[in-house]
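Coming up: chain A.
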Amino acid sequence: MIEFHSVTKRFPDGTLAVEDFSLVLPSRKTTVFVGSSGCGKTTLLRMINRMIDPTSGSIAIDGVDIASGSAVALRRSIGYVMQNSGLLPHRRVIDNVATVPLLKGVKKADAHAQAMELLDTVGLDRVLAYRYPSQLSGGQQQRVGVARGLAVNPNILLMDEPFGAVDPIVRDDLQQELLRLQHDLDKTVVFVTHDIDEAFLLGDQVVILEKGAQIAQVGTPKEILANPASDFVASFIGADRGKRRLAVDSSVARSGDDVVLVDGAGYVAGVIEAPGGVLPGAGAGVNTDSLARSVSNKTDQAGDA
Partner candidate 1 sequence: MVWLWDNLDLVLRLTADHVRLSIIPIVVGFIVCIPFGWLANRYTVARTILLTLGGVLFSIPSLALFVTLPALLGTRILDEANVVVALCVYAIAVMVRGAADAFSSVSRDVISSSTAVGFSAVSRFWTVEFPLAGPVLLASLRVVSVSTVSLLSVGSLIGVQSLGYLFINGYQRDFPGEILIGIAFTVIVAVVFDTILVLVGRLLMPWTRATPRRRSVTSASAAVTA
Partner candidate 2 sequence: MNLFLDALNFLFDPANLAGSNGILSRLVDHLWYTGLSMAVAVVIGIPLGLLVGHTGRGRNAVVAVSSAARALPTLGLIFLIILYTGLGVGPLIVVLVILAVPPLLAGAYSGLEAVNRQTIDAARAIGMTEWQILLKVEMPLAMPLIFGGIRSATLQVIATATIAGYVGLTGLGRFLIEGLALRDYKLALAGAILVIALALCVDAILALAQRLVVPHGVARGLTRHTDESAAPTPRQHGRVSPAPSNP
């Protein structure tokens, strides 16, 4: 469990990055800080492993104030994954993964054996172990970054926009991989992103932040989607543009059983399964054609009213 107690951070240049922030991040869950650039989300993350020290307030991990020990020891006990992997370019992949265990005095053979297993864990071929980071693709580098973050078997994993610089298909892959990993490993993950869809996908607890790390809303993705706490949240998650409100589109000729859905602005959002032409949960006898008709009727009526 990570607790923020009225944490404030003012940088030497005067910017107030975080103002009076208090929150509990539950153990073995993924908490996602999401917000626009400059909202202070990365500052919050970096305060957990003391890359940044708060100006006032305190942070505790499992009830122990993190300021009480040495920063270096704290950092070695916490996994950290950053946007551009931050791998050491002059060391081979395997040495990158084993960096912290080696710093802690683990024998080289043991550290390497464990690093090999971690490559398996993050889905990397072992032949890549003896390459240099620059010989890997962006997605592979990020996987190595995750493996390095896991190398000391930390309870806490901090992830600072780890998938921000890879292309959408690879990002998808990595997100799924992280979900699988989290399912197997059960870490306390703190994840920073500016992508609300990523936040909803990965987060057990999603924290939407405004400037100065002011909490706009905390909750599960479902809670936030169902009840945006403010106009800011509604706009941030796209509810105000109708992006989250889906309807069956009757204008497209149906081939097969599935039904095309459009969002409130009329953009195609996806398809919904309708076995035998019937939407799940719909009463017997209601087929998609009549549903579509009734939906469009409703819109017509709304237009008339």
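Picked so that all candidates are chains of the complex that A comes from, given by their letters.
What we mean here is this: a contact is a pair of C-beta atoms (placed from the backbone, for glycine too) under 8 Å apart; a residue touches a chain by one contact, two chains touch by 3 or more; residues count from 1.
Just so you know, these numbers come straight off a predicted model, no measurement behind them.
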Only one candidate among 1 or 2 touches chain A in this complex, and it is number 2
Interface with candidate 2, chain A side, in the complex: residues 11-13, 15, 17, 37-38, 40-43, 46, 49, 51-52, 72-77, 80, 82-92, 99-100, 103, 132-135, 137-138, 141, 148-149, 165
